[in-house]
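Here we show just some of the chains, and they stay where they sit in the whole.
Note that the chains are named A and B in the order they appear, and that numbering of residues resets to 1 at the start of each chain.
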């Protein structure tokens, strides 16, 4: 790739028309799978192993030698053994001097050791150039070729040239290398495959908490209250009715929480009169998990749609409708069409449908492959303009749904307002503040601040 | 990357084991964010600024020097200042001679200036090699690492080697460079981030027009007509009933419009007897936005599904059903099951479900990440074979829905046929012509024409 790498090429035997030999220490699953893949990509591979007898599992085009012999044949040595067995490498220090050692190891827990495995390796063999790579790929995925999980290979190392050589190999076996900088990044890279949706932790915990709160709230209002006062057993509401109350509430609140930090940030910037000061940490974190918050909200909205659409199939609903009709007939009464009711019912459904439709659109544009194909202006248009429209539609949907019950005293059981009223607090607050911020007297200074203007300039270009 | 770049590497201080220093003019948001990212990727970074006092916002590993001093330290200079301030660069012309200047600027409107910013820069500093890059990336995305919007960086420039050096930097900071050719492409690249879904403009305008037309058409037939003749107020139909008429009509028409240009192209090729002549411009443009047309059609189809599924929950529908039952009882009449009705109702629903299912499948395969994983034959199989099947199912769905009303005079109000009849015109035309084109006497010559045969050969290989 640069001057030195061509020198190395020149050292390659006979003709430059061959890739360099690569040595792999260890004949375990990953070593073999990687060896196989590299032979396929045209690299001569030699294994270094304690026992040099070839097993049927080792790719047949590969040589198996002792560690020392194998190391001498190659410039790049992939260390496919576990950290616990690294010690023996000290005895090879002389042979490994100047070689590129690729650490591919993973740990079993986050931050298991004080230093990363790659740094430990670099300490053991100070003369070698250690590069961290391949730890995010599984042997099974390499072998079967079904690289469904990540094709990305994080690479880090202190030696730029060694890193480049390893990245060439990564590319050659059909994976995508990502340079993560110096060996200091190894700790993070080693932690990466042990993480379990770190960005999702806060949104999911938050929504679990809210679900628990609203579940008990609805339980009291909708099941315990009628049981106590009317001696009616509506316990089966737990299966559908109550979930169908909780889901829309959470969808609305979480959607509002996606747009709240943006509004807060605007207020802070207006107050400070500059954008050149960091936001408080909690606000930064909140802003970074907005996408996850939004997707959790979308999940709740989808559940709400499904729960709503099955309503007419529910045995309880069928019973209620038929008993209403029967009592109507027995009382010999025909009810005329209530036009207001028809308007209310149809428009809250229509608002909900449009809101959900836009919400799904937002979800689709947040798919990585879709968002990679739009430019920044389009992405912001969808996520901001369409996002606020979604919030407005969903809030309106909830308000029209509430309709005339808002002020009816019968909807306050044990002084508890209906749950949907609670869900309106955050979205209404966000919408009101956002509406205020649109006024030119606030919007103009805000735009100028965001373009770099400062009320009390301290940071000159 | 090629001979010259190795020379440059050789000029690098002391050892080749270091990336080259990069200079950034301007310490604004983007300059700082990019500098930070590049330091992380192992590039020594030096900032050129009017005031050389280091601010706390500038990455701590970076030096801040005067413009002239900074420029002398690097081969690549990233111009992170706005076009209006480019003039001062003329005074540095001597220092900048032979350097690679990276223009990253954006404008506020499309075609704001007669020439692109990069070309303007090239005129100001004729001795430098100007490369356009990075203008599609936002500072915020670089900083936060949440590159949700495009990772693609369009690069263009007249000097192949300078371009290659910039593309290496792009790759090193984890983005994907896309060579767009010479500096003439800069105008287009600068316009790119200002575009707002250009390919979607025609499909969306077309569908807005059709929506408006069908809205008033249905308004007249379904609300004004009964109000005038029967004095009934069905104004609430505006919320759900009329949208649920417009959506399927638009979905069907737009889906047919996806396949119409292909049919027209076949007719033109058959008529001309060659494929070696350009289609009319409008047909070319139409063919290029078929995907967008199809996705808009899918959006309308999805809305139709949602609007249909909430039917049984609508207060009006519940009232109508219960009043029907009540009147049935009061007349002491039990209706037997009408088998024909059951067949019609079930089969139009089943056709609609299957059609929608295939439609969603088409939508999923048009996701970039899915279509990247199928070969050309598979893609055409899905988009053509499955596409036509979808069109057939949806057309049949509409026809069976119409069922026996087709010829009933009561469905012609004010001599206006039902809206769904209008929606059948285009799809039926497309299907009939396509059916004719399948006949061997037309299919054979068409296939030969598409393989390069000409009726009156003019273009020899």
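By definition in this document, contacts are C-beta pairs under 8 Å (C-beta built on N, C-alpha and C of every residue); 3 or more make two chains touch, one makes a residue touch a chain.
Keep in mind it's a predicted model, so treat the numbers as computed, not measured.
Summary of assembly composition: all chains derive from one sequence, 2 are present in place, and the complete complex in the structure file consists of 3 copies.
The rule is simple: only the chains that are shown with their structure count from here on.
Chain A and chain B have Cα centroids separated by 24 Å. Chain B contributes residues 1, 5-6, 9-10, 16-19, 26-29, 40-42, 49-51, 55, 57, 81, 136-138, 141, 144, 146, 148-152, 172, 174, 192-197, 233, 235-237, 239-241, 243, 299, 302-303, 306-307, 309-310, 312-316, 318-320, 322-323, 325-327, 329-330, 367-370, 372 to its touches with chain A in the complex. Contact residues of chain A toward chain B in the complex are 1-4, 6, 159-161, 178-179, 181-182, 276, 287-288, 291, 305, 308-309, 311-312, 321, 324-325, 328-329, 332, 334-335, 337-339, 341-347, 349-350, 353-354, 356-357, 360-361, 366-381, 452, 459-461.
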